[in-house]
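The complex appears here without one of its protein chains, the remainder shown in place.
Chain naming follows the written order as A and B, and within any one chain the residues start at number 1.
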């Protein structure tokens, strides 16, 4: 396992126990820990009641304890053991009731009896408990004590933002969400990987693009962020990714932007196609995360998603089984490598123009390999093919796609050609 | 069998015995009967000799009797038994001749020996008889009396037109032809179905489009009509269909307009693709009816054809076997349903724009199903997918094609969204 995988996994482990939701102190605590690693991260608070397009920032939810005591006096469900046991945004309750009554507020999955489901009710005030179906089947008739100690009151929604300025104002936009309680792939893998990706970008001496990275709650967070910054984002964002479900070590997944033709899609497809990675291409009709907002009509940001196994496509999804055993350092480092490759490709993806008419004589510049092996043969082919399409209208990815070579195989060649003045950057 | 099928079939039955051609009293009689059902239908007469682009309206042909008496005095061929027995536009003749001589004027199909072929000679004056090959083989040597009592003289070409005004001047153009004598699929099914389709359109409270419906003779009729109205048609017709061969109960057929990209093609393909109908897609190279004129260079009307079994693709075609047994109420009602669906789709095919940025909150408007079943799940998916593509550039059919749902499944959703002001019509 690569070291980077271990580190990202370790961050997931630290953040796992915290109870997060779309608002509340769990979010603040999570972001504070991430800020230790990314000191330039700025936290923001948006008050309850703020209008965001068609939506309103809801009340802030905090919870200190919750449990169910059965007729025999045993604490059979305990929030302190697993925060998935309480339906997200449950209001307070403290009463005794029959199992029949309680049943209306219990959630379990008969077809996946070992799993505690993840349930929320942000926009309708109610309360409830989630249990494994195995656990539920053991619950006997009788009187149950039901207790939730939570607050639902005016407060604020918390999110964080990091801007890494580059040579130009054009921005790459990275968005990840951290509104899920103790689940690992969906969703601690996203914010954890994004933290290390931000670190990587910060270490590049001077990036070409500026990078804007946000940690938000899903849906209401992206809608809020768009409602505050839409004009700016539309003018400056040239590519971006919604980073989610990047922790397991199964397949890779690609979910396109709505029109499937943005720079982000081009970069994602090139990296996935030209790597020995198996991946599944989804349709925008199978979307389910913040691309629903980023790619909606009138918003139209160039944002797509590269994942490991896509949300809703694995059995453990949205249950207690999506835990630290489901993700792995190998899984995380695989996804990290893909994102690093995409960032590097964005940074290198200029449009080039050959400054010499007809084929340049590479030999006289020492750019022709003097020995002839299979490897040098491929380099020469890449060199000549790259020049043959270097017409000032095609960018690096276009050319690499046409000449059927990974773009990264051309980085050295391009640098040599730039040094010798054989080619120039057009844009 | 649906009631509508029975009714259309009944009209075919009434019109079947009449002897029609491209001109003459049979056409007038046919149109008079249709006018009983469509009182607003207007009959027109175009005089013999009228120039129509490269063509001239021919003489009017009428025929009162025709027969052949064999050497034994038996009337072996009799126009009064089947009007196909006389070659269309035959001049008068009354003489005695040998079988050898007569043979030059006899037409039969050796490979389909029970069928009387349908033959015409509009533009070269001649005469002839059509017989089944079985009948012909029985004809013995000897002297035959050959008699045709017909007139070929200055008169006029008769056609009929119905205009149903809509909210806007843009027109849907429906064209059908009734120049064939006693044959059923090709061609009584077209005018009969069109009669009932006109009735359906007239019953819509207020159509969006205006509808222009013409009953003409094939080829010379469409050329004549285009020569009189080309400028108007090019400015106002947005879609249209040549309605022919809509009576049998075998497959469905689609013959595109020349460029295959008109609104008519889009509507026809959507209805055929999203219905559980088997259909065959033909090429414009396989055209053979009035689309030859409507889609010719410089005319370029947006007209295609949806048929049951296409002309020239069934053995009974252009013979006495294309009779009332070949078509059926089920066949006619199937085609009628397709045309009704296409009309409804044209009426509903607006371009829509979502008025809200990011996903609208449907719950607060009561537009989210409160129960969750497989059916409501599909409705929610259709709702959200429809909105996701509702960007002011795509029309209903475009969106329905992208989200892979029949457009008619979206009619209710659209109406609710319009009521709630979530979307607007752009055009």
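The criterion applied here is as follows: a residue touches a chain if its C-beta (ideal position, glycine included) is under 8 Å from a C-beta of that chain, and two chains touch if they have at least 3 such contacts.
All of these numbers come straight from a predicted model, not from anything done at the bench.
Note on the undisplayed chain: of the listed residues A:135, A:151 or A:385, the one touching it is A:385. Interface note: of A:361, A:376 or A:415, the residue touching the hidden chain in the full complex is A:361.
From the set B:82, B:264, B:293 or B:405, the residue in touch with the chain omitted from the display is B:293, counting the whole complex.
Touching the missing chain, out of B:164, B:223 or B:271, is residue B:223. Counting the whole complex, the residues of chain B in touch with the unshown chain are 52-55, 123-124, 219, 222-223, 226-227, 230, 258, 284-285, 287, 292-293, 295-300.
Residues of chain A that touch the chain left out of view are 353-354, 356-361, 363-364, 384-385, 387-392, 402-404.
As a convention for this text, only the chains that are shown with their structure count from here on.
Chain centres here are Cα means. That of chain A falls 56 Å from that of chain B.
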